[in-house]
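What you see is the complex with one protein chain gone and the rest in place.
Now for chain A:
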């Protein structure tokens, strides 16, 4: 090596050290909340190899924050393409990027801006990967926008943790979500601490409007939109399949809803309301996403470096609200022993023995503790109803109209419920309601 190149290499090394001065200051000088091992050379070196996975709508913020936390090997999963309505907050995207894959554009941008970080983009759904894929990471951090996706990744990481013999199998899951000026960040140590399934009742599904209201007695603008969306669309089929992002399709629904609203003298229909209702749009702003994503990445940094106490084993959940002043509530959500994912006990299911199997299956969609849309159910030694395969579906269909009594099911009966959306079984036991209550 010549003197010049050696000198250049030294300058480069110096500038690299200088770049991370503030962060290294924290990593190398233990404070009152630092794990003593944090400053051992071996541990410090491990951080350089830390492999981390990010996913979901907070992706831009998460990638920026992870790269600025000196994580070097980051993967990102997102199947979405960029929409114009993302530009008010997903700050790595420009108008010219509309239509491109989010994961790809975001990864390229951050790799270019922050030297030395490697970001691998996957333009896919999280459900497209198996346990072998997820096992390569040490930590997963996500801001997914659907509860289904959250439950799926949670179940995946819990099953990896439970099957694993050594502590490396426990891959902390950090989850963030926002709505308007509010949000939450939580940390899960799969199989050890309260998991997303344990906390499912924090996301109770919205009460659906009864179909008869939509069909015959609308009172609100949303009822008219739902009528146009569900009933008029089915009858008239103006386009082969409904694309809720296609302005032409939304306009069709909007105009139908407007006509129906005029008929019933219902005020308040607009394009924005139509789109908001059919897509179930949740307001989202840059500042709230910044708060929640950074709170999540701060936890990832603390877990990976042990430079300070992280959320997880004691407090594990932070709620944030900025509507009325600023309010945070940081608390410990307890693990549930009867959690279908990380618990070991079957859960009680209060049922009326006279209800039909169909009613029971329908109720799984709205019970806050279940929220299953396509349930199949079996009791010990007895298949009650299966959605797939078709032959089994046909064979078990007659059971749907029978009552639980007629099917010979008893109080205390254990049943297993499955749903194609989740890679797990839900164990329940029947608790019969007393007559007349």
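Assume a residue touches a chain if its C-beta (ideal position, glycine included) is under 8 Å from a C-beta of that chain, and two chains touch if they have at least 3 such contacts; residues count from 1.
By definition in this document, contacts and distances are computed from a predicted model.
Undergrad: Name the chain not shown, per its UniProt record: "Trafficking protein particle complex subunit", "General transcription and DNA repair factor IIH subunit TFB4", "NEDD8-activating enzyme E1 regulatory subunit" or "UBC-like protein"?
TA: "NEDD8-activating enzyme E1 regulatory subunit"
Undergrad: Which residue, A:144, A:294 or A:370, contacts the hidden chain when the whole complex is considered?
TA: Counting the whole complex, the residue in contact with the absent chain is A:294.
Undergrad: Kindly state which of the options A:31, A:99, A:240 or A:389 is in contact with the chain not pictured.
TA: Going through A:31, A:99, A:240 or A:389 one by one, A:31 is the residue touching the chain not shown.
Undergrad: Any idea which of A:120, A:164 or A:309 touches the chain not displayed?
TA: Of the candidates A:120, A:164 or A:309, A:309 is in touch with the missing chain.
Undergrad: For the chain that's not shown, point to the residue among A:205, A:247 or A:348 touching it.
TA: Checking each option in A:205, A:247 or A:348, the one touching the absent chain turns out to be A:247.
Undergrad: Given that one chain is not shown, which residue among A:52, A:160 or A:273 touches it?
TA: A:273
Undergrad: On chain A, where is the contact patch with the chain that was removed from view?
TA: 15-16, 18-23, 25-26, 29-33, 61, 64-65, 67-70, 84-85, 87-89, 91, 94-95, 112-115, 180-181, 185, 213, 217-221, 247, 250-251, 254-255, 258, 264-273, 275-276, 281-295, 297-299, 301-302, 308-309, 311, 314-315, 318, 320, 322-332
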